[in-house]
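Only one protein chain is missing; all other protein chains are in place.
Coming up: subunit A.
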Amino acid sequence: MNNPQQLRYSKEHEWLSAAEEGVSTIGITEHAANALGDVVFVQLPAVGDSVTAGETCGELESTKSVSDLYSPVDGEVTEINEDVVSDPSLVNTAPFEGGWLFKVKVSGEPDDLLSADEYTAFTG
């Protein structure tokens, strides 16, 4: 499974980009996308919402199941990916690129985020 080195990962299978001017991009990993199967609906937080690390902020609906979406960090949502709202299959086809979910102005992060290698080992 491809886990880009420049990203960090949560044990709930979100990825988090390095902050640019305090803003990080968040998505779910290829591992999670594969486990979900074909994603058919995403419900994302609204711009301006506060999110808290480890807490639910949306949901991902696939053919067989619905999964909560967690935020890997604390912060305020600055942007959501409208492309993925209209075409949820981007989560499957490009989880680390066009299938990103939302951006957060990070105000705090937990100390258990994983590196790419640690996440690869975690999902072993």
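Everything below uses one rule, namely that contacts are C-beta pairs under 8 Å (C-beta built on N, C-alpha and C of every residue); 3 or more make two chains touch, one makes a residue touch a chain; residues count from 1.
Quick note on the criterion: contacts and distances are computed from a predicted model.
Visitor: From the names "3-methyl-2-oxobutanoate dehydrogenase (2-methylpropanoyl-transferring)", "Type-4 uracil-DNA glycosylase", "Aminomethyltransferase" or "Glutathione ABC transporter permease GsiC", which one matches the UniProt record for the unseen chain?
Guide: "Aminomethyltransferase"
Visitor: Could you tell which one of A:S17, A:T78 or A:N92 touches the chain left off the display?
Guide: Per the contact definition at the top, the residue touching the missing chain is A:N92.
Visitor: If the hidden chain were put back, which of A:P4, A:G37 or A:P110 would touch it?
Guide: A:G37
Visitor: Mind listing the subunit A residues that contact the chain we can't see here?
Guide: 34, 37-38, 40-41, 43, 59, 61, 63-66, 92
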